[in-house]
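Note that this complex is displayed minus one protein chain, with the remaining chains in position.
Let's look at subunit A:
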Amino acid sequence: MKKSLITILSTLFILVLLSGCAEKEQLEDGTKLIQKDQFVFASSGEFKPFSFVKDDMEVTGFDVEVGKAVAEKLGLEPVPKRIKFKGIVEGVKTGRADAAVASHTVNPQRSKHVSFTTPYYYSGPQIFVRPDSKLKNIEDLKGKEIAASKGSTYADTAAEYSKNIKTYDSDITALKALSEGRHDAVITDFVTGKTAIKAGFDIVGRQLIERSEQSIVIPQDNPQLLKRVNTALEELRQDGTLKKLSQKYFGEDITTKPE
């Protein structure tokens, strides 16, 4: 009895020892970086077209190109790093990456743990229907069958307007089902819907429900880096780089605040 108590107590003691923050290199202006000449930024590599891998496993996409452009403005070597999406915020907090350019939507829960830069693109859920549908806005959704992807914020959004919700493992599958004649509407990110329409899905977009802002994630104990990345983003907005990247991936500019 006594022995097992000692075992458990010493176990807890060891676990307590294992919590806190890594030592980084500090530049003259107070910016902290893992390597003083590199900008290590995380993305998932599993979120097409924002971040995905090419056949040789090299990561690319809108997020990754934005990260590279920011690194150049900072005068640092860009080092993209793939981390599974749900581990990215923790990775930034604990010093596995200097920042994350990974389509993180700014929200209060995340803001408690990390800092956000100014938004580098704007998005939000939109209603998608078949071209012959009369459904136009959120009022029309009442009592209709809506499909969304499982566990996403869009499934929660859909639940606010109708009780009849069907969920799929991915947004693309939901849109595919819609185009084949199932369900009355799908709620998903407007960029995702746009990508699907481009890929030949027989659907159209209707009302944009709300707006979300996507930002770069920076550790809270690194205000100088936050300041410098914000400056870099502003320069990228001014010189048209962000707009050009957006045109390249989406065929339109999603980097300026919509009206």
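The criterion applied here is as follows: a contact is a pair of C-beta atoms (placed from the backbone, for glycine too) under 8 Å apart; a residue touches a chain by one contact, two chains touch by 3 or more; residues count from 1.
Keep this in mind: contacts and distances are computed from a predicted model.
Asker: Refer to UniProt and select, among "Amino acid ABC transporter permease", "M67 family metallopeptidase", "Membrane protein" or "Probable glycine dehydrogenase (decarboxylating) subunit 2", the name of the complex member that is left out.
Answerer: Going by UniProt, the chain not displayed is called "Amino acid ABC transporter permease".
Asker: Who touches the missing chain here, A:33, A:66, A:135 or A:172?
Answerer: A:172
Asker: Using the touch definition up top, pick the residue from A:32, A:68, A:81 or A:228 that touches the left-out chain.
Answerer: A:81
Asker: Using the touch definition up top, pick the residue from A:96, A:110 or A:182 that touches the left-out chain.
Answerer: In the complete complex, the chain left out is touched by residue A:96.
Asker: Identify the residues of subunit A touching the omitted chain, counting contacts across the whole complex.
Answerer: Considering the whole complex, subunit A reaches the absent chain at 3, 6-8, 10-11, 14, 17-23, 34, 45-46, 48, 52-53, 55-57, 81-84, 87, 90-91, 93-96, 172.
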